[in-house]
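Note that one protein chain is taken out, while the other chains of the complex remain in position.
Which chain is which? They are A, B, C, D and E, in the order written, and residues in each are numbered from 1.
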């Protein structure tokens, strides 16, 4: 390449490698693309990222399907170094697998692909933490099922950050973004009492869903409780209880858990919700727990975002979770 | 009601009846809601409006499903009187049937409901012009099929205003917003040569689709041709040719036929498209033709609109079409 | 209606009754429209909602007049069930009276109508809590006067959440949105010492107004104080003091009390203001107090809002207040 | 000033005098502020600009009151030199008188001030062309009346560019932005047949207003006619006819005459309206006519504008009109 | 790759290869990235694309530096097939060289790199048409100089589409976006009479610049002239005249030539400018001319764009130019 006559150019796809200190790494320079030829490397990954560009299963119209691509663009503005913790994520091997293929008009095909993708991840990268970037919340049912397909002997718990129960009935809606937790309970993938929801509040859930939650023993902490006790303690308590009951914990973050004033890109976020620094703290604590084994981030619609604020917050949620993950003693 | 003690109030749903001349009528005061009890009135309607809030069948994420509701809000700012033509639409009996019920996760149910709705319209309001407010372009296939179900002996032609052919293959996409015309041709609902597309241009269609169009004899006029000849003449020519071949003409307006600079609410509108006054003129001419028997307006996404500009333009398209309709000698 | 041939349609005005559990109720399904024929029902209402679409009395240009309609649209996304409190509002009888009729160019006619409307409410629905959705803050003077017209022997106190005193001089402005509290004091409708303002702060009030406030004995807590002590205690203290002095407490919420970062739809909100969860808590506590007898929400401009965030917050303020109201021992 | 130690500063109010050729003049450097001390200069002005920040008389909520200030900011980006015509406006003496003082809650005071302002202009700057920057259309009635107060023996005609007749009844609305032309006719300030309206179209006027227009002999050209014949010829014809009948012509430009796609800052602009280059041409022709003696620009709401597009268009309307004015043989 | 276990995934960078007919090609699938190892291929390119992310040389703050990246994202929504002309661009070999490296605080380094990049292009891809995506207009001076460095014996003419002369003085501004044409004339790179500017109009140029233009014999057509004669004829005339005088023609498109109502992303676009279909036609004609040998597109600021409208228009300008280029008889 010595003879290449364009010393004055930055060439694609290297647009972003300029103007920075040599030892600075941006997130997109750290996250690799999967090496499809080299099977040996597959088992060495510490984490794998999977995009799920599906939101036509959303009750109200959503462009959350565009979030995986928006995420990849937004993480270019983050370094791999967490200053609060003096910790660099870049020693983790992390790979971006790309996006689950979606069918335009047959949602069941989409859902099956998602389940298959998680199965493949658990099969081929068994050491790696799956990080799934949705998409709407319907994907969580399929991801946990896919996880369970591989780990059928393990009891799986769920730690959910959400304004909603997501316990609506599939008889009416099919497998939509309002139903995933109910689907998992009804299919006996997960037990009701192994689901911990943090962030519920206000006038955004039907009473019938609260009754269903109580019947199946689902655990939850409202924002009012959470604010009084402090998010750290609440998350710790949920993890402690789950720890006694389950083998693996799946973390699902519905970005609408955030307050409406801080998350324009989470279109059904509501007044009275969580603040950003609370959510970042919460997922870091979750990431630290040995039994936490997968996570997803859903219901983030980049079309409705303002100045990438919510997409960047979503990326930070992922990085804070990975910070916790790296803080575990391996 | 004499004794009602609130002479100082405007009561819902009468919010809009204030501050206007007595003989002024706004569109929402003219369009009635269907009288479900009184079957005799059903056959007296001159036109029926049907909302189709479906856009999860759209290739890219779309909120066109919110357009029927946006339409109903926007038409409150229009009078029934067309000043250019000195003609008042309010002598037409027109009814709003409401919206086709959609399933959240099973698009085939949605499509079947749409087809059934058009069948019911053609059965119960046989004198009425159906005006369908989409939704995305996938609905057109079902609407024409529903029409054909009732009028199975009639040859149906299509006058399409569109930047795209909408001839993509359902094998790949299923019945999406890129496929309706192909579906109609392949199902032999409509013959290729009976489809007239006005507004195609630029770099927005695959060559293969043009080749398919030529093979099936589909007729089209690019924007470049249209601009040179004049929209009036082009539409007249298309109607004249269709008149010789078919029994009924179905008009479908994809709002993305408009130039990208004038239609923010038509998210796949493109540079080089039609201007608003051209489209208004075109549909008025179409409305005048005796064989024109149904029309739809699709691919208008109110979430992406700016200051209701495109939604209002869509409403005007409907009213200009009805102007032409009223100008027929009944 | 058995024979109605459109089983596949949702008909207006029932657009919103779909896709939900049978026992779920949305706010718009709970709030009734007034039954003008049936006088017996009038006295059975627990609460009445009155819209006041007036904002041409605002010092700076405002579209707060569009807020009542925006409120009604926004409350469709709220359920009647408050999860934090495990309490369902739907056992309250609540009616929407509609909007006060406004004159386009004679503001004194508007104001008189508002006063008459409150008088009619207090006369015909004497058991009901009036909830008034403004409009700008000028309406509060007329609402309290209308209240006093009926309850002329009662001493009325005011609990105000506001960034401003609203004590400006009507000699200069007439009865504008900067003057209502002064109007009430000068007309001896309310005593200065019976007004409690929470939320004042920063550089948004003239010193002369503070001096006037001190002269008339008006009580206030700045945001700085409020933040130190905690909103709960401050509101409780204000209510306790008022309880000793007055017969009835009127609550007025100027949405500009919120911080500029959380209330885009409150155009004169300012840096350093209240956060949403604080305001929700404050009004719930106020709603619980036996002497609180009316409330209004003002200065919310939907035209300036971003993604309905502030309108939804306003609706939540109303629902949190009603939560407190229902928590009283009747 | 030699000793002033800040050679490196641009001082207010001279912020804009930098980075330009010495012989370039921006509009704000050309338009002077009135010299209140020096009465001799008053009669030497060729044109005077008057701001009228009134829009609380608008039927729908409007911030057109902010337009005079927005205008003054926007004209800083225009030079005084018209390249199309190779003509420099800067040889005209032009003065900015400032804004009419408005009352916050008494619209009749506002209107009286406007009338007085025009009377003062006609009295003290009798050689100057008044250019009035609104504000909503209600101001036109007062401006023409003020003009007539001074020129009571002269017959005044009106050349109006507007989507609406503005002939609504003051009995219902008072003197609002929908009524000015009717007010002028009913007060016999102007005869119906001396009003020429260009730009009416579509579904934006009640039939009753058209009937009223016909009864009083008002002249108008719809956009459809205008587009067929060409704006130049239509304007010329209107001026020719007015020339035979009246002594003075008042030009009023309601910015909502523009198409909805080109005028985001004219909130009631509509589909099917005029394009910008047509309006610019129209007002230049009007400016050239010897009898044209005043003009106003109304109903421009900077709060709804996008990137100053409509405000800049409004400024260009003023400058194109002045171009025509300067092209007269004095 | 058979064994790769993710048949259900679309992998980066292949996100965009889904859901399309096999013979459909999107622009990003056609434009290759340069093969730095394989020098033989370098001379086979028909066209090369160069990004120039420089806009800190802009008089007013600009983010035009982000345009090359925005272009690359936007062209993914274009096919290679031009339907109006039944012509497929994909038979052209075209390569994306990437972006010129810019210095953050030393603009002269940026400019030198730009000049060097054009020199390298003309040296190593002598058969290829350079297409340069700016950046602000200051880059044109360096690009033409770089071109001239290699072709020093050739007389170069310029065909400019612009609202401005760009003839301001570098003594005051340095080499900014207002000065490039003057720089080229003063450095004798280009003769004044060999510059043809189409699109000048209104109040956006100082008289002194017009005088300078006349002194150096610069040719121009205002928008008023252009609209009367028709853009086709004007462009043809300019090319004919240039053809007689020069060896090579450089085409520069300043996007602010477009009307303010159609180009939100061209921040100094103005009222009275060119419409999109006119510009597309103009550049296609230019592309057809044998002597046209390079082109650039400048002053497009994606940060100010609305829904990618202007960026997409810019991409279409490039594709329309290449359409003309391919229509030449090679």
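Throughout what follows, a contact is a pair of C-beta atoms (placed from the backbone, for glycine too) under 8 Å apart; a residue touches a chain by one contact, two chains touch by 3 or more.
None of the values given here were measured: they were computed from a predicted structure.
Chemist: Which chains here would be touched by the one that got left out?
Modeler: A, C, D, E
Chemist: Consider the whole complex, including the chain that is not shown, and state which of C:175, C:267, C:302 or C:324 touches that chain.
Modeler: In the complete complex, the chain left out is touched by residue C:267.
Chemist: Out of E:10, E:55, E:140 or E:191, which residue would touch the omitted chain in the full complex?
Modeler: E:55
Chemist: Just one of D:24, D:116, D:172 or D:186 touches the chain that is missing; which is it?
Modeler: Residue touching the chain left out of view: D:116.
Chemist: For subunit C, which positions touch the chain that isn't shown here?
Modeler: Where subunit C meets the chain not shown: residues 59, 168-169, 172-173, 200-210, 222-224, 227, 259-262, 264, 267-268, 270-272, 304, 306.
Chemist: Which positions on subunit A touch the chain that was left off?
Modeler: 19-25, 27, 77-84, 86, 88, 261-263, 276-277, 280, 306-307, 309, 312-313, 316, 319
Chemist: Go through subunit E and note every residue touching the omitted chain.
Modeler: Touching the chain left out of view, subunit E contributes residues 55-59, 61-66, 103-107, 138, 173-176, 303-304.
FYI, only the chains that are shown with their structure count from here on.
Chemist: Would you pick out the chains that touch subunit D and also touch subunit E?
Modeler: Shared contacts of subunit D and subunit E: B.
Chemist: Can you spot which option in B-E, D-E or C-D is basically A-B again, with over half of the contact pairs the same by residue number?
Modeler: C-D
Chemist: State the chain with the largest centre-to-centre distance from subunit E, centres being mean CA positions.
Modeler: C
Chemist: What is the chain whose Cα centroid lies farthest from the Cα centroid of subunit A?
Modeler: Max centre-to-centre separation from subunit A belongs to D.
Chemist: Indicate whether more than half of the residue numbers at the subunit C-subunit D interface occur in both copies; give same if so and different if not.
Modeler: Same: most residue numbers at the subunit C-subunit D interface appear in both copies.
Chemist: Which whole number of Å gives the spacing of the CA centres of subunit B and subunit D?
Modeler: So the centroids are 39 Å from each other.
Chemist: Please tell me the distance, in whole Å, between the geometric centres of subunit A and subunit D computed from their C-alpha atoms.
Modeler: Each chain's C-alpha centroid was found; their separation is 57 Å.
Chemist: Which residues belonging to subunit B are in contact with no fewer than two other chains?
Modeler: Only 19, 59, 104, 173, 261-262, 304, 306 qualify.
Chemist: So with touch defined the way it is at the top, what topology do the chains form here? Options are line, ring, star, complete, other.
Modeler: Basically it's none of the tidy shapes, so other.
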